[in-house]
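Got a structure here, written out as structure tokens. Questions coming.
Heads up, one of the protein chains got dropped from this complex, but the rest are sitting where they should.
This part shows subunit A:
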Amino acid sequence: MSRFFYAKLAATNLKKNAQTYLPYILTCIGTVMMYYIMVFLSKNEGLGNMAGGSDMQTILSLGSYVIAIFATIFLFYTHSFLIKRRKKEFGLFNILGMEKKHISKVLMFETLYVAVISLGAGLLGGILFSKLIFMVLLKILHFEVPLGFSVSGPALAAVPLLFTGIFLLTLLNTLRQIHLAKPVELLKGGQTGEKEPKTKWPLVMIGTLSLGGGYYISLTTQSPLAALAQFFIAVILVMVGTYCLFTAGSIAVLKLLRRNKGYYYQTRHFTAVAGMMYRMKQNAVGLANICIMATAVLVMVSTTVSLYIGMEDVLRTRYPQNIMITTPVPAHQSAEGLQTAVHEVLAQHRLEGKDMLDYRYAAFAGNQEGDTVITDESKMSNASSSVRQFYVIPLEDYNRLTNRTASLGDNEIMIYSSRNVYKEDTLTVLNRTFTVKERLDSFFENSLDRVLIMGNYYIVVKDIAVVKAMEKAQAEENGYDPSGYQYYLGFDLDANEADISAVYQDIRTAVGSDYPDSRIESPVAAKASFFAIYGGLFFLGIFLGALFIMATVLIIYYKQVSEGYDDKARFEIMQKVGMSREEVKDSIRSQVLTVFFLPLVTAGIHIAFAFPIITKLLAVLNLTNVGLFAWCTAGTILVFALFYAIVYRLTAKVYYRIVSWGTSA
């Protein structure tokens, strides 16, 4: 037989199996495109040179790894599904006298075709679309869009490398299966009567515990600091739980239902329970995949969208004032020079600082144990939930900013916290014991505690001498160079962004020489890098969301098609045995609907339980607007559900075309 023969047969095979191969090839093309675009963006020099661009490219290259891993697993999975459906065909070839060697040759040609088509169309599409996506990204980042069109060398190299690898892998896996199987087994193909699944109680237990554990973590985690680490543990637990419960849990529940004779032997439940058992046996892993993918999409898109939309909020939380200067003032120096320099700059610009705020303070962290605070860093535990941030402020500044005339003795303090309650009557810290004279229920607006992670205490002491003494004691205890105290000066400006930016730059120069350790911040200066990071995340969220949705669609399509073939036979038998056409249709429709929407509903439940911990994570990223996040989550779920429903309707059509048969009454 000539080589030409195999090449031709391979082409015919692909055409004949178009119903299953076309979606597969389209997905390959889509994945190639997405991977090309992601590598293109993460390696694009123009983007790297923009402000904040390199931060964002770190995020994007992370995205390209995610796509690479995902593409490998996903294409491998769908391809093995295709082969399962085609085993019968191979068996037939085998019986008709083709050796396995010959079948392998045909398969090699098929893979070659798929690879060439996918890479060719995918790269072409990628190159064409990369410009569009690039512009969208720049728009998201509020960057200028440069002219011109470019093809990325690194991406052109990376894409064929990855996908040739993936296609080789799928080919090897197929050849392995063909070589292991006997012709008779091949002929039986996908429809070997699978054994009744056993109830795996240990798995059910593990699944229940994992899922419960994951939910529990999310509901109980209080500290945003701990949330990050806990979140990943919770994610793993929920994933394990989902897999176990979809596979073992569903079977266990159905078997329990079946054991209940009064329930099981009712017309409505009888076919439903048995049908669901059959479907879960076949599809549990696929459904768990869909569920986890849907959850991932929902979390990713809702968080990145709310971060992006809430960016102004975030900036305002992180930078409460237009210009913010924080300076350590050495013991022998005062902050006056700084104030003068700032006022000179403002005068030059003919601007006046609004809501001018300045105060002196000392800040340190410690573990609170009752009325005692451990500040020795070698003895402190960072993970502990008793970590508190302390801000010590002299009475003079407090009175000035609150218009009060309170007075304090040497060892007396007033204490305030925005996140905890101090219940003790005394406070022992840095070898000094203070008496709490007053618990304050409000404090002046300040920008000390902007990270919003730990518990905090604001402590008002008699005078600056106490502040200095505490700063000194703290530095000595931990072996730092002591500085006198910290000084904060901040104000807003009634000016446009460009002017604020100019003031910001001038203050940097003016203050820099005398106070070299000052930290000077402005939301205007930070905006670009915020846009780069949050915009990058937003872009990635949407991009990967689209990829996952594509995957979900394909898996669902294949499920429907393969079940259609299986159901066709059962559909006929049930009618012959005395079920009416409508009854059969209803029963199958309700089962298909259950299978279809089970992952989505479960994903919804996961999201609901994840909500508390995600709001804490967002707090770490300075997004405290829970309402906004709630709306974004709801919106994302709605859009996803809508999309899902459309996919359902489209694939259900294919499904009903397969199951309905000729002899209509």
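By definition in this document, a contact is a pair of C-beta atoms (placed from the backbone, for glycine too) under 8 Å apart; a residue touches a chain by one contact, two chains touch by 3 or more; residues count from 1.
In this section, contacts and distances are computed from a predicted model.
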* Select, from "Lipid-transfer protein", "2-oxoglutarate ferredoxin oxidoreductase subunit beta", "Putative ABC transport system ATP-binding protein" or "1,2-phenylacetyl-CoA epoxidase subunit A", the UniProt-recorded name of the complex's unshown chain. => "Putative ABC transport system ATP-binding protein"
* To do: Please pick, from A:L22, A:L132 or A:I573, the residue that touches the omitted chain in the full complex.
  => A:I573
* If the hidden chain were put back, which of A:Q266, A:N420 or A:T435 would touch it? -> A:Q266
* For subunit A, which residues reach the chain that was dropped from this view? -> 192-193, 196, 261-262, 265-267, 270, 274-275, 277-278, 570, 572-581, 583, 662-663, 665
